[in-house]
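Notes follow once the structure below has been shown.
Note that one protein chain is taken out, while the other chains of the complex remain in position.
Letters are used for the chains, namely A and B, taken in the order the chains are written, and counting of residues starts over at 1 for each.
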Amino acid sequence: MWNKFLQRKKPVIHPSAGTSGKNIFTALAFLSPTLVIFCTFILFPVFFSFYLSFHKWNMFSSDRAFIGFENYRRLFTDPEFWMVLKHTLVYTLGTVPLNMVIALLIALALNRRIAGKRFLRTAFFTPVIISPVAAALIWRWIYDPNFGLLNYFTGLFGLPSVNWLNDPNTAMIALIIMGVWKTVGINMVLFSAGLQGIPDNFYEAADIDGAGRWAKFWHITVPMLSPTTFFIMIMSMISSFQVFDIVYVLTSGGPLGATKVIVFYMYEYAFKFFEMGYASAVAYIFFAILAILTLLQVKFMKTRAGYRAI
Amino acid sequence: MKIAQTFSHIFKKENPLVIPICTVALALSFTQCGAKKEKASEKVTITFWHSFVASTIPALDDLIEQYESENPKVKIKAQYVPTGDALIQKLITAIQSSTAPDISWIHSDFLADLVDANAIYEMNYFVNGKNGLSQSEIEDIYPALLQYASLRKRLYCIPMEATNLALVYNVDMLKDEGCHPELAPSNWEELEEYAVKLTKDFNGDGKNDRIGFFLPIFPAAGPLSGWMVWQWIPYLWQAGGYIVSEDQSEVLYNSEAGVKALTLWKNIYNKLNLRTFTTDYDVAFASKLVAMAMDGPWNLPRFNRLLRNLNWSIAPLPKGPVKEATIAGGEYLVIFKQSDHPDEAWSFIKWIIRPDIQARWSMRSGYLPMRRSASDVPEFKEYLLRHPNFKVFVDQMEVAQVQRSLDYGALQVTRHIAEAIEEATLGGGDPQEALDKAAAKSNKVLQSIRRNVE
Partner (left out) sequence: MNPDLQKSSRLFKDIIFHIIVYSLALVTIAPFIWMLLTSVKDIGDIFIYPPKWLPSKLHFENFSRAFQAAPFGRYYLNSIFVAVSVTLGQLFTCSMAAYAFARLQFKGRDILFYVFLGTMMIPYQVTMIPSFMVLYWLGWVDSYKAMIVPGLASAFGTFLLRQFFLTIPKELEEAAYIDGCSKFRVLWQIIIPLSKPALATLAIFTFMGTFNDFIWALIVVNSEHLRTVQLGLAVFRDRYVTDWDLLMAGSVMATLPILIVFFFAQKYFIKGITLSGIKG
């Protein structure tokens, strides 16, 4: 019935009209501005970092000593590395699902008939706009065990005050809460954009057929959102994995290293101990892990969505 | 509409070259804008990188103006660089791109790396040169500062001013508790006693509403960990201890003295039920949430505004079981080898450390002079009389020490000490164990460096 509508609109890539010989040429034409800048300012530094990971370099001098796989070997035998990896995974698992669910709910809510949409959207987006440093400073105050806003608030309800950022058990939770707060607006905006791209006729046709709200959500919204969802999931995972600013300002990896994440560990070796080679090695192992996780997600999406979402 | 038509006409023929050409044209156009027009001048420009906070900038501007009027051929370009990591990153990129300044502030954190990279001049080159310093002038500088400015027995930087650590306290609060407001806590026992007395839970909710003494506990891996260690070290010295042995072969901070010092901190931490502040102490102090804290002189100009609603005062650090001591610091200047005008840069530095200039600079900026004879300048003497708080800092310079030189591994050792402090206080661990654990790590680092160096 109206499902047929859906199937007909599947965004499958057909062979384009035009001879295939010209294809690469045309493609290059479209890609060239991006490619030129990309290769110069993004790709080259990335490869240079890879090259650095086999060296020892304190960055102040121009001498770089080649040390082969020494950095990598050191990395794998450092217990601190595995600890920070664990912390990063915990943080990611804590923020990404929470973030996506809340963002989707808000985007859906804002899609309905509701008063003051512009204000609401702006309100949910303000955490994203505030510079990470200013936001982290404010939250540091909010979490202050003696004089902060959060403990004051919970105190009003008779709850005991929590030593948020200084208790190894609660510090990560505090970070996750702040992390979700800071980024939910981004995903909300992305979901909103995705929702706008779903044509009204689908919903209208479904209404005519008497489909309920849940059916509409599950059979129209979810599938049509899948490219957006895929994008959000990948980007959220990448950015959670790369969390740094808020850790740096809020907890500095403390207390007692309980919130040290990989990028913080890497940053320390780069700019505190001046071992850029080692830091680069960390970056590449980080990349490998993240790439594997992303591939897994891609496979997951491919098998679930009949759509070409990817 | 016409524009759209023209556009579509150009692109109708699907000429794939058009886009790359446009991109290149765009990129080329960029190379035109931003081209700086350099005016040839006979003036020598010295770039000076610093991290002075906003409140100190007027004093700096005055200083520069005076120098430029005395030396019309020279222009000093002072550029603010955010301190801490930002300074490091800027210096790295500057050195790599050959855009290093002539003079810059540095922190001892990376002095060793700068020296290893052969990026800075050895100061003796200038001190012993034609426009150098006489022996008496050198001796006039507080020896502790010169020691800190040296690495591997060579002088690599010159202190621009000095600082040390003292106690700042709220006079009214101490009076109310029957403490001696004139003397403040004069030794460790009194420090602990006052800290406990001054800590109050006014509304009985189990949370302390006022903290008697702000113990500076920060994450060991964070940007303030060095600051925390810097404030703990005087206690180590006051108990008669040292960080490292004279021959730098092993660390000594886990000695009895170290344990005593760390135990003092641990006791205060526990007795005050201190759940570490995540806000800065100075604002907490201004908000009457803290009774006593430690700080350096650089905040004095700010305090005049910040603390105007309080009755506050400065006292020397409490005396320890063995002796009186505080820690000296300051901002150190280096001259980069990439500089085109090292001699002029040196002249500027030499001028800054003149006693009368030091006196003026000190009075305006709140920093301390780095040499004794500045205190002989009449205006300065008067200033001290009118500013007893500042006088405390100046007087403390006599008992201000610096760490023994650690030519290699200083960063790691500082980190290990920080971890020990964090563990004993926040982590509730035993001071001796925490220090021993840290010392083991430090000794390992020292030994491996020795092996590499020999």
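Observations on the model:
Here is the rule we go by: contacts are C-beta pairs under 8 Å (C-beta built on N, C-alpha and C of every residue); 3 or more make two chains touch, one makes a residue touch a chain.
Nothing here was measured: the structure is a model prediction, and the numbers come from that model.
For the chain missing from the display, the contacting residue among B:L289, B:I349, B:L368 or B:L384 is B:L289, taking the whole complex into account. For the options A:F54, A:F81 or A:F147, the residue in contact with the chain missing from this view is A:F147. One chain of the complex is left out; on chain A, the residues touching it are 9, 11-18, 20, 23-24, 26-27, 30-31, 33-38, 40-46, 48-49, 52, 59, 106, 109-111, 114-115, 117-135, 137-139, 141-142, 146-149, 152, 181, 184-186, 189-190, 192-194, 196-197, 199-201, 224, 227-228, 230-231, 234-235, 238, 241-242, 244, 263, 266-267, 270-271, 276, 279-280, 282-284, 286-287, 290-291, 294, 308-309.
Annotation for chain B: contacts to the undisplayed chain at residues 7-8, 11-14, 19, 27, 30-31, 33-34, 36, 51, 53-54, 57, 79-80, 82-84, 86, 89-90, 92-94, 96-99, 209, 223-224, 227, 279-280, 282-284, 286-289, 298-299, 302, 306, 309.
Here is the rule we go by: only the chains that are shown with their structure count from here on.
Distance from the chain A centre to the chain B centre is 36 Å, each centre being the mean of its Cα atoms. Chain B makes touch with chain A in their complex at residues 14, 16-20, 23, 26-27, 85, 88-89, 91-92, 95-96, 109-110, 113-114, 116-119, 205-209, 211, 218-225, 275-279, 284, 287, 289, 411-412, 422-423, 426-427. Contacts from chain A toward chain B in the complex involve residues 22, 25-26, 28-30, 32-33, 36, 58-63, 140-141, 143-148, 151, 155, 160-161, 163, 165-166, 248, 251-257, 260, 264, 268, 271-274.
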